[in-house]
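Dropping a structure here in structure tokens format, bear with me for questions.
Yeah, one chain of the complex is gone here, protein chain that is, but the others are all in their spots.
Then we have subunit A:
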Amino acid sequence: MSATTDERLLETSPLRRLLGRPELGSVVGAVAVFLFFAVTADSFLRAASLSTVLYASSTIGIMAVPVALLMIGGEFDLSAGVLVTSSALTSSMFSYQMTANVWVGVGVSLLVTLAIGAFNGFVLTRTKLPSFIVTLGTFLMLTGLNLGLTKLIDDTVSTKSIADMEGFPSARDVFASTLTVGGVDFKVTILWWLGLVALASWILLRTRAGNWIFAVGGNEDAARAVGVPVTKTKIGLYMGVALGAWISGQHLLLSYDVVQSGEGVGNELIYIIAAVIGGCLITGGYGSAVGSAVGALIFGMTSKGIVFAEWNPDWFKFFLGAMLLLATLLNTWVRKRAEASK
């Protein structure tokens, strides 16, 4: 090749390209956690155990995907955990109070949940307040509404059972069924999770909206200057989180028939942790949907692996924290090495 070739046109080797992927570090971390528990916990490698781990990962992963996208777009959502509960409460109470087919409640809940997501995005872009404050406000309001409205409408703090209502069996099939593959039971949430990862990866890497998300998260002003619809992108990202919350919420409702109104607090941090372990930068502009899935997998393997290994439960949270820290450190180290080799 002649010396005048533009460096942007240089061919990169497949290995180099692989090393530059944001999720590479987390994949190495996941493999390490997997090997660790495969050696220390006897029952970890059984098919049924792995299905349990996948289920635990999927319930985190369904939310970690849109949360990762939002984070790539440079924003936070602290209301994501209770929004799941709000979504479940909405469909349950609507169906019950109106004596409507369960699917009607599920549909109404989709509209309400998306509206709350849009509200987050709208307030954020209109007021220019940091997303931390806006979604903290929504978090507190939703926590109060979940309790207040449930108590007002149902007279108790949990919803009534909708298991005997029409539409329940088919809705349960969609959101909370179990599929048997080769004698092992898998929860349908795993399919939802994989589907969301594929959809989000396609949006991020193959569509114009994906470019907008990276641009908005990388440098908002520069993005606006070149004509990226910043407001639309951000509202869309918050509605994406709402969509994930709706799916998780319906799973919660349809697998347990009743919903406790105080649930969901604290889960928003777990989603954010999964996205960060998966290689999303807290400052925005960098990350991937696959990475968030690997992050959720690490979280699922760690939290359940500790149970499989039968360690002293008094130290459970300590083990969990230490494992997460190690996985993230390994992740960062691998990424640094990869970047240095470029």
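Convention: a residue touches a chain if its C-beta (ideal position, glycine included) is under 8 Å from a C-beta of that chain, and two chains touch if they have at least 3 such contacts; residues count from 1.
The rule we apply is simple: contacts and distances are computed from a predicted model.
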Ask   = Can you pick, from "Sugar ABC transporter substrate-binding protein", "HPr family phosphocarrier protein", "Aspartyl/glutamyl-tRNA(Asn/Gln) amidotransferase subunit C" or "histidine kinase", the UniProt protein name of the chain not displayed?
value = "Sugar ABC transporter substrate-binding protein"
Remark   = Missing-chain contact among A:Ala56, A:Leu70 or A:Ile298 belongs to A:Ala56
Note = By the document's definition of touch, the residue of A:Thr143, A:Thr233, A:Gln250 or A:Asn331 touching the omitted chain is A:Thr143
Query = Which positions on subunit A touch the chain that was left off?
reply = 41-43, 46, 48-49, 52-53, 55-56, 59, 95-104, 143, 146-147, 150-151, 153, 155-158, 160-167, 178, 185, 251-252, 255-258, 260-267, 300, 303-304, 307-310, 313-314, 316-317
